[in-house]
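Left out: one protein chain. Kept in place: all the others.
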Amino acid sequence: MAEKPKVAMYWCASCGGCEESVVDLAEDILFVVENVDIIFWPVAMDFKRSDVEKFADGEILVSMINGAIRSSEQYEMAQLLRKKSKIMIAYGACSHMGGIPSLANEFRKELIQNYVYSEAPTVSNPDETRPQPILKENGREVELPVLWETVRALDQVVDVDYYIPGCPPTPKILKNALVTLLSGNLPPKGTVLSPDVALCDECPRKDTKPTDLQFKEFKRPHLVEIDPELCFLAQGLICMGPATRSGCEALCIGGNMPCSGCFGPTSRVRDHGAKFLSSIASSVDAKTEPEIDEILNGIPDPVGTFYRYGLAKSTLHRRLNL
Amino acid sequence: MIADLEEIKGVTLETIYETSEGKLILTCIQCGTCVGTCPHGEYMKYPPRRIIEMLLHGLADKVSDTDSMLKCVNCYACMAKCPRGIHLTEVLLQLIKEQTILKLPTLPAELQKALENSYRYGNPMGESGRKRANWVATSKYPVRILSQNPGPVDVLWFVESYPAYYPRGQDTCRAIAKIFNRLEIDFAILGNEERSAGECGLLAWETGLAEALIDYNISILGKYTFNKIVTSDPHALDAFNYRYRMYGFKKPVYHIIPFLMPYYDKLKSMLTRPLNYSVTYHDSCCLGRHNGFFDEPRALLNAIPGIKLVEMFHHRINSICCGGGGGGMWLDTYFKSQNMERLSDIRIREAIATGADILAVGCPYEIPRFEDALKVAGYENKMVVKDIVELLSESMED
Amino acid sequence: MMENKSNGNGQKEWQPKIVAFFCNWCTYTAADSAGVSRIKYAPNIRIIRVMCSGRVDPQFILDSFAKGADGVLIGGCHPGDCHYQEGNYKCLRRFRLLQRVINSFGIEPERLRLEWISASEADRVRVVVNEMVNQVKALGPLALPQKYEELKKEIEHHPVTSEIKEE
Partner (left out) sequence: MTNQGNNKDIRIGFYICHCGTNIASTVDVQKVVEFASKLPKVVVSRDYKYMCSDPGQELIQKDIKELGLNRIVVAACSPFLHEKTFRNASSQAGLNQFYFQMVNTREQNSWVHLDPYASTEKAIDLVRAAIYRVVYHKPLEQKRVPIHPDVLVVGGGIAGIHAALTLANAGKKVYLVEREPSIGGHMAMFDKTFPTLDCAACILTPKMTAVKNHPNITLWTYSEVIGVDGYVGNFKVKVRRKPRYINEDLCIGCLDCIEACVYKEGRFYDEFNLGLSKRKPVYIPFPQAVPLLVVIDPETCIQFKSGKCKQTCVEVCEPNAIDFTQKERIEEIEVGTIIIATGFQTFDPKKIPYYGYGTYPNVYTALEVERLINASGPTQGQIVLRDGTRPKSIAIIHCVGSRDKNTNQWCSRVCCLYSIKLAHLLKERTEAEIYNFYIDIRTPGKMMDEFFIRMKEEGIKFIRGRVADIYPDTSNGCCGKLVVKAEDTLVGEIIKVPVDMVVLSIGLEPRADAQEIRRMFNITCSTEGFYIERHPKLAPVNTFTDGIFLAGCCQGPKDIPDTVAQAGAAAAEALTLIDTGYIEIEPNTAFVLEDDCSGCKSCIPLCPYTAISFLEDKKKAFINEVLCKGCGTCVAACPSGSIVQNLFEDEEIFSEIVGVLNYTYHEEEV
């Protein structure tokens, strides 16, 4: 019997939702177990780093890493798995584009740590204890992972072959990706494994969007009653659907929430946020600067809105005046 | 119309082309409008057009060797009409004038005295500085003096020397005190601490004197808390707005006439006593041509019931100077010795030709100048010179 | 003048690089006409021609910064005068929002400028370019490519670890 292809899974800076999504495969998980040999999946089974080190270079068929890279340890693991694997897959929005963790790129590391370890109202830390890179105890010295200044997407630190988008990827996306990979009929390197058309294509509300939409104001979803049938943009709610890859089957829209862009841009767009900004701003219904500003001020946090999942992979990557 | 202060600050004849204002001189087309419009152009060996050409040919010294520039009364007429927009009065002519005064063996005595007086007593007449606020006692309406009552105030009224000392000037002061009180304006004066704003010194290009007065007034003004300055003297307005600024003074300064415009409706409702006069208004050079206030004085006059406004041939931008500016106030004897006709005499003939009963003015220099000219013309009983504020006060029943 | 002066040692005073997107009908033509009139201005500007300021994709602007521009200037027709009726308004709306965005990224809003310069305003090209060059000079280099290189260093070595070893 031929050996089953080896698959590794690992998480970096992530919430765990991506791991959960594998379990969401439900009965389709049997298809996975049947066809592959999971040789490394720390979140679910007891594997050690040394287990991976034992493999020959390229011996693992596929490594799927979820989560962004923001510490020296995550970087080392990404490098190790890259070395041992034939195919490296960035799994989920964080690994694909930096994801929610990369919103940290709007701030300095120091600022974040000050808040987390001292300033947050729920924190009591009278000794000002902070994470240390070196632990000395009983004459031993242990080197601990260092948190980076900048949060990165996987392909910003190692070579990545494919991307499975989503926060998290849907079971359908994952299954299709696995089928494709196992078929041996591989798409070109660098492909994002979901349709290269924007979400409107599969949006159930597509027909309700008018062809002459102009924005007179922008509303925020938690402050208004949302019409469950009408295109969000037509309601003045920011929906990233026109700028975001489809493949998610418009799940958020089904839940009466606008698209926030987790699948990332299409291959023809370099900067997800800038492109969406361009389309939204172009249709603002005002001609003078004060009027334009008044309408656009309805988007209080443009960076957090347009780059929610992709700050690391945006053109500018991060805040720059450090 | 008005030159950029930053640009002309500290500029000299040598550096004049380094400023964009100065560069305009290079664009002169020698059309002669400046000379044609200059009220003393006929008497200058080197009138403005020639000065520019001399300057361009490196012959400016020859100009300042003559007394041509002493005859400039700073009326801004050449500047207002120049098709190239050259800031003659503000930039070029003052520099030549400065050189002229430096080179003159002796200043005309009357001017010399006025400058000395200004230096010693803080007013060109040589009156005692301690009597500057004496007029206040003659005012029916209260006038707060800051040195006695130094609390914060909205309007600091800069009275200036002619209104403070000269009897007809004091009439305007009382009128202003009445108007301010009736309009319920929070105001005060510096009183005896005030000294001449120094514009006469500046325009005669006695820079040292001007600087002494500016330094003094800025330090006094610095003692008190106020929002704005109002003055009835357009020359003081110019001094504050264009010269004091260069020395770091920042508060807004208004001439009384434009200052009253926002109170127009309230003021008009108080003008109940009809004054059945025919009035002609003389545009002051500083207020009109230099600062562009042509409509405001006419609007205030028209607000007075009964008044019929008639215009002289030369009015608004084309008005003829009374001859008092640029030190002209103290050069009448000198001009006479040169067989020059007094500009106030020329002006008064036009005023008389309108048949008006009253010659309305907005500058304290004009009252004595025109009253004297009326006397010379034998017309003193037929026409009266009055400041606009006096007419407003007259129409305002107590 | 703002000419790029090189002294004898071959060392140069830092000169900002400004990428300009000029619309074909107004500002690009005005820049041509500045040439015909031999109007001199700072040489720091690199003009990229587009048909309309409405074609200026915010991606171009961000990319210019990321690739080393110290400033980005957009030139279009005056409001109401767009050769394509309203492309310039679309540009203005994007510009207003984009300026907030770059500010959040720590790029001074003054580094991005939008100017309406009609075909007849050749001298305005000089004024705007010189003003912008001076403004950007005062801000100093943006130098994003260099900053990215600097940031990459944390990937390869652990600065904190090395500090401790020095003790």
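Observations, loosely collected:
Order as written gives the chain letters A, B and C; numbering starts at 1 within each chain.
In this text, contacts are C-beta pairs under 8 Å (C-beta built on N, C-alpha and C of every residue); 3 or more make two chains touch, one makes a residue touch a chain.
Small disclaimer: the values here were computed from a predicted structure and weren't measured.
In the whole complex the chain that is left out makes contact with A, B, C. Of the listed positions B:L102, B:M246 or B:A353, the one in contact with the omitted chain in the full complex is B:A353.
The residue touching the chain not shown here, chosen from A:R152, A:K275 or A:K313, is A:K275. Here the missing chain is touched by one residue of A:V22, A:L199, A:C262 or A:I292, and it is A:L199. In the full complex, subunit C touches the omitted chain through residues 1, 3-6, 15, 17, 19, 25-26, 29, 31-36, 38-41, 43-44, 46-52, 54-60, 63-64, 67-69, 80-81, 83-87, 90, 94, 118-121, 126, 145-146, 149.
In the full complex, subunit B touches the hidden chain at residues 29-37, 41-42, 47, 49-50, 81-85, 313-314, 316-318, 349-350, 353. Although one chain is hidden here, its contacts on subunit A can still be listed: residues 196-201, 206, 209-214, 241-243, 246, 265-270, 275-276, 278-279, 282-283.
Everything that follows uses one rule, which is that only the chains that are shown with their structure count from here on.
If you sketch which chains touch which, the pattern fits none of the simple shapes: not an open path, not a single ring, not a star, and not all-to-all. Between subunit A and subunit B, the centres computed from C-alpha atoms are 74 Å apart.
Taking each chain's centre as the average of its CA atoms, subunit B and subunit C sit 49 Å apart. Residues 54, 57-59, 61-63, 65-66, 79, 89-90, 92-94, 96-98, 100-102, 104-107, 142, 144, 147-148, 151, 154-155, 158, 160-161, 164 of subunit C touch subunit A in their complex. The touching residues of subunit A, when paired with subunit C in their complex, are 72, 75, 106, 133-134, 143, 146, 148-150, 152, 157, 269-271, 273-275, 277-278, 280-282, 284, 286-287, 289, 292-293, 296, 299, 302-303, 306, 314-322.
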